[in-house]
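A single protein chain has been omitted; all remaining protein chains appear in their positions.
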Amino acid sequence: MNYPIWLIPALPLLGFLLNGLASLLYGAAQAQKRGEEWRKAHPDEGHGHDHGSHEAAHGAHDSHDAHGHDHGHHDTGPMLPWALRLFHGVVGVGTVGLATVLSFGILVPYAKSVMSNVEGARPIVETLYHWIQVGGLSIDIAFRIDALSALMLSFVTFVGTLIHLYSVGYMQAEAGYGRFFAYLNLFMFSMLMLVLANNLPMLFIGWEGVGLCSYLLIGYYYDKDFAAAAGKKAFVTNRVGDFGMVLGIFGILALFGTTDFSFVDMARQQQMASGTPLGVYAVCALLFLGACGKSAQVPLYVWLPDAMAGPTPVSALIHAATMVTAGVYLVARCSAVFLLAPDALTLVAWVGAGTAILAASIGLAQNDIKKVLAYSTVSQLGYMFLACGVGAFAIGMFHVFTHAFFKACLFLGSGSVIHALHHEQDMRAMGGLAKKTPATHLTMLVSALAIAGIVPFAGFFSKDQILGSAFAGGHYILFAVGLVTAGMTAFYMFRLYRMTFSGTYRGTPEQESHIHESPLTMTVPLWILGAGSVLTGFLGLPEVFGKNLMVEFLSPSVGKMHAHEVSHATEYLLMAVSLAVAGAGIFLAFKWYTGQDAKFTPGAAPEDIIASPAAHAFFEKTGTLGKVVANKWNVDEGIEALVLSPFRKIGTFLWRGFDALFIDGLVNASAFMVELTGDLVRFFTTGNVRNYALTFVLGVLGFTLYIWMR
Amino acid sequence: MITLTHYVGLSFLLFSIGVTGVLIRRNLLTVLMSIELMLNAVNLNLIAFSRQLGDLNGHLFAIFIITVAAGEAAIGLAIIVSLYRLKGSVNLDDAAEMKG
Partner (left out) sequence: MPFPVSDLILIVPELFLTAVALGLLIYATVVSREKEGAIAWMALAALVLTGVLLFVPFSSVTSLPQIGFAGMFAVDKFSLFFKILILAAAAVTILFSLRFIGSSPYPGGEYYCLILLTTVGMLFMVSGVHLVSIYIALELMALSQYVLAGYFKQETKSIEAAAKYFVLGAFSSGVLLYGLSLVYGAARTLTLTGVAQALAASPKAPLFILGIILVACGLFFKIASAPFHVWAPDVYEGAPTPIAAFFAVGPKLAAYAIFARIFYSGFGPGSADWTVIVAASAALTMVVGNVGALMQENVKRLLGYSSIGHAGYALMGFLGYGTDFGLPALMIYLASYALMTLGAFGLVVMLETKGYAGESVDDFNGLARKNPTAAAAMLVFLLSLTGIPPTVGFIGKYYLFTSAMKAGWFWLALLGVLMSAVSLFYYFRIVRAMYLVDGEGELRWKEEPAVSAAVIACLAGTLLFGILPQPLVSWAKACLLN
């Protein structure tokens, strides 16, 4: 049977072309119209060059600079005509939907064959043509479906389609509707190329493609400074990672003589063309550097929180469910190579664990609903790398899979909230939305339970097995870090939940009257993803409950490190502990954040709105310190000093101090060095011919001397 | 007895004088003459080698160089004239608008 795999990425590409073309034609027509209007308004001016004096031709833009806010429906022009919107919607969703149907048509029979014959299932490889041939090395345009890419393909297409559908409603009023769908389709194409690639260079094409789309979509509101800046930050940070990635690819070439994924099998059988342990370590570290950039790990995570400047469906699709997990996919894909360099795996594990706890602690101090989710994503990605680092690659991929569902659901839910509140993203100005937006409330509750790791929701199974693997591998410190992170995760997620949905609304009554539940195109994806957050966990039940389907399915593609068997009793105990920690986090959040007794005033200090109700509740219940400290202010200070302040200080320090000083400092320092070199280069280009001739003569003398000295 | 070494040494001296002229002179005309000096050093070299080797190729090359140098001078002078018309001087330091 001939599998038309190439059609899967080709369909979104077609969508991109159609949407792009329609958008271009319409845009050009509008520009023409604006140009004519401009000419009418400025009849005297010809083709002058003094553009400084020209006023903007296409309507004045009010320049909001509320940092980090997704101005959802902020108009950059009039809404598109309905026919055009219909076209963009149908093409955008249709092509991706078709690709999904096609993928599942291929995936389901393939999965069946894998499950029925674990060892014998061969990857499906479809070669279109030879792309580059150097010497004996050939790089093909070839697609590959094996267990690993099948897993990625399934959720990329499925979640992708849902988010496209959601965007139809969410982006309705945007002037850039067509452009948005064109970019989104281009993203799907690139992501599918990344997932289906049969060699590293092709994977790299997809890798760069998703990076470009991410850049374009973060900067979607390009007339906003913060959006453009965020796009730039993402771009710059990712280049650092890409540098490692390119060198890593060359390294793989040097080690195995091929960049085809057959090197995985060679690595498994330890057949290297050349290479020392140090060489293998270096290659793994370089590839991991690439993964760190794409998957926002320390120290390259800084771009992801800023990336929330893009529209919310973009945050859900690219910056939560799919693109950012590409790094994990890369590490899992090269798992056999990493297993040859245990030190590299240790590096992966520690970076993952460090990122997980760092991001989670920062998440504790955020008030922007999307920022909480962004740091949560970084933290969860850290978990995935932790799993890979302790050798449980299949479990890491399982977490990628479950995370795609519940995190997409959370983001789309937050989008729905933002939509309902007309672009308010500050949780201090929310509250009491449970009744007004019931569908959003319920789906977000389910996915919050999933990410917090409450049985039987999806996150429980994947996260618990990550912790279990760390424990079984004897990495007790990593295990402890993961456990603390789990507690923090549960806390900040339910802090978010309480501040958003519980209690009473904290905005003005006038705003309250406008709150509305989102349209069906937005709630239907929410329901489906919510169901996914409940169900996907059962695909990977821990071994104690019988067979782990996920691990078994992935075993032909990814490696596994041998771990000590732990007794069933220990495993049950570990589950109980992680459940207890998550429960404690949720309990604390419920106690401290009632969401009542306050009205939001934009300039107010955070503790006025957050800590005081929490403090009230805390002290009324315990009744000890409450009597000692008479007034509210002292209570606040007490609770601040005792509990929240250390947390927040750490969080704020890590966020402000580490981020701003260390990371930005590093970036600035390297920028300074480059600038210095640039000045040096320009210094020699004085403009004077005699100096030019002097450099010439110096060059000749230098080369002569160089040869002489050799 | 004047040997090949003398010729080559003289040629090197001439070439160095030419190079120095380009490096230190501001007047474009003088620079042009310095470049001619460099070319003549080359010619001297070629003729000396040609004579010593008994091979006519060197002579031939020298004649070609003289011819090309004439063309070069013509174009150089044309550029000098254009520069003078625009700037009112043939000082190379005045033609340093573009830099960086």
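By written order: A and B. Residues from 1 in each chain.
Here is the rule we use: contacts are C-beta pairs under 8 Å (C-beta built on N, C-alpha and C of every residue); 3 or more make two chains touch, one makes a residue touch a chain.
Every value quoted in this text rests on a predicted model; they were computed, and no experiment measured them.
Across the complete structure, the visible chains that the omitted chain touches are A, B. Residue A:239 is the one among A:239, A:435 or A:547 that touches the chain missing from this view. For chain B, the residues in touch with the chain missing from this view are 8, 11, 15, 18-19, 22, 28, 31-32, 35, 38-39, 41-42, 45-46, 48-49, 53, 55, 57-58, 60-61, 64-65, 68, 71-72, 75-76, 78-80, 82-83, 86-87, 92, 95-100. In the full complex, chain A touches the omitted chain through residues 23-24, 27-28, 31, 35, 38-39, 42, 45, 47, 49, 51-52, 54-58, 61, 129-135, 201, 204-205, 208, 216, 219, 222-223, 228, 231-232, 235-236, 239, 242-243, 246-247, 250, 254, 674-675, 677-679, 681-682, 684-685, 687, 689, 691-693, 695-696, 698-700, 702-704, 706-707, 710.
Note that in this section only the chains that are shown with their structure count from here on.
Within the complex formed with chain B, the chain A residues making contact are 682, 685-690, 693-694, 697. Across the complex, chain A is touched by residues 19, 22-26, 31, 92-93, 95-100 of chain B.
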